[in-house]
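Each remark here refers to the structure printed beneath this line.
For this view, one protein chain was removed and the others were kept in their places.
Chain naming follows the written order as A, B and C, and within any one chain the residues start at number 1.
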Amino acid sequence: MSVRTPDPNPGWLTDVELAETRRRLPLLYVEAVPVRVDGMGQVTEVGALLRANSVGEITRTLVTGRVMYGETLRDALFRHLEKDLGPMAFPQLPLSPVPFAVAEYFPLPGISAFTDERQHAVSLAYVVPVTGTCDPRQDALEITWMTPVEAASDAIVSEMEGGRGVLLRQALASVGALR
Amino acid sequence: MSVRTPDPNPGWLTDVELAETRRRLPLLYVEAVPVRVDGMGQVTEVGALLRANSVGEITRTLVTGRVMYGETLRDALFRHLEKDLGPMAFPQLPLSPVPFAVAEYFPLPGISAFTDERQHAVSLAYVVPVTGTCDPRQDALEITWMTPVEAASDAIVSEMEGGRGVLLRQALASVGALR
Amino acid sequence: MSVRTPDPNPGWLTDVELAETRRRLPLLYVEAVPVRVDGMGQVTEVGALLRANSVGEITRTLVTGRVMYGETLRDALFRHLEKDLGPMAFPQLPLSPVPFAVAEYFPLPGISAFTDERQHAVSLAYVVPVTGTCDPRQDALEITWMTPVEAASDAIVSEMEGGRGVLLRQALASVGALR
Partner (left out) sequence: MSVRTPDPNPGWLTDVELAETRRRLPLLYVEAVPVRVDGMGQVTEVGALLRANSVGEITRTLVTGRVMYGETLRDALFRHLEKDLGPMAFPQLPLSPVPFAVAEYFPLPGISAFTDERQHAVSLAYVVPVTGTCDPRQDALEITWMTPVEAASDAIVSEMEGGRGVLLRQALASVGALR
């Protein structure tokens, strides 16, 4: 690691460095379940992203990404919402940095409900209302909106990457929308 | 109590009936701490109502009121926000009915941090961002906006009715804005 | 209502008075999901009560009961835990009076996930570890202990009175034990 070379952004790891770090430390993530709410604050729809994973399969996922060095949780959450939902989604960030759930992802299954074969990641998860238009960018193909009942169904839950179906159910429970 | 007289709205107690009930049962209340937030969801200002109490003293209070028979918590919260802040406040109701605090008001001091000489009341308290213009109605004289630091100060806390200064501090703590 | 008769315990309503009140006001309840935890605080088992309801059917329910005039939420929770689980259950009461869920019970279905044909009740629900021996008293026949997966199953959820299966799932979600 050329750590002595001046680096304009020390939080930006090279791919090799990131690969090494992933075998050494738990990485901190933020995760968001995008929702639409009615005028009374009640969740009416839940969004999931369709994405082609590394082996070309289509899976469902949530808004998710790493927290960078020097970045606040709010800034990280906002950055990943914009990256995954586009600049016109107008997310309403949570008042509190306390998440509705903390998801612990391990490379091997069985330790928790969540797996990530690349790394040990700990993710702080939030329910985030969006009031604008979502236009997925990067590797996400599209966003699908579902009712809370559909979102909590076994069919949807089993399609979600890394156990995130469980996180979706926890999200719904946290807003009183799990039946 | 003329309970046998047909009543178009059974949740509407007469003053005599309400007075009796207050000596018999804990009454259910909802309470809101109005806040203003910036684009990142961070609380920048906290609102408190100035009100003349029954003996003519000016005190500070929060948005507060009873839940009626047949009314949901959301409906009660919305009704009292509109009553106390006017129809143009545009409150963003919480996603979850779980309050940041449950305040227990007793007629006698010492049982909890909260007192209400009229009754035993249990109040579910929420932090509610408002995005419009507040125009207090009814018996509230005006709404004062303060920074989180001012709102948590001993001076303000001691001016609040029934121990609600403690509730204000709990509200600030729940959104990570208590210093 | 003989409200003018001196009453040594004003929080104690006669049956007639309670019946009247139930048509006039939302009643405040506390509710507990008894659990067993391992040495690391993880929920291993969840308890549900078997009870014969008013028409003789066997249903499942949770620890539940009314908050009396002058009683704190903690005292009410402790009283109902002792009433339903016996004096040797040794419950660990929650540190915080903030519930994991607020269940709104209405006489008519469709307003919320919860129904109670007798009344409008608002219930603050807590997960409570018990460390001793449970010996149901009063009208409860027995307590059944289940794994979190069993407790969240459609079969168990559908057997629970008044929609409390949903509350059970919310309880499991709140402790990270819903799959």
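Methods note: a contact is a pair of C-beta atoms (placed from the backbone, for glycine too) under 8 Å apart; a residue touches a chain by one contact, two chains touch by 3 or more.
Fair warning: this is a prediction, and the values are worked out from it, not measured in the lab.
If you put the missing chain back, the residues of subunit C touching it would be 35, 37, 40-43, 74-75, 78, 92-98, 127, 129, 174-176. Within the entire complex, the positions of subunit B that touch the omitted partner chain are 101-102, 113, 166, 169-170, 173-174, 176, 178-179. Mapped onto subunit A, the footprint of the missing chain covers residues 1, 3, 10-11, 13, 17, 20-21, 23-28, 67-73, 97-102, 104, 106, 111-112, 120, 122, 124.
To be clear about the criterion, only the chains that are shown with their structure count from here on.
For the self-contact between subunit B and subunit C, the two sides draw on mostly identical residue numbers; the shared fraction is above half. For this pair, subunit A with subunit B, the centres built from the Cα atoms lie 35 Å apart.
Put simply, the C-alpha centre of subunit B and that of subunit C have 27 angstrom between them. Of all residues in subunit A, those that touch two or more other chains are 174, 176.
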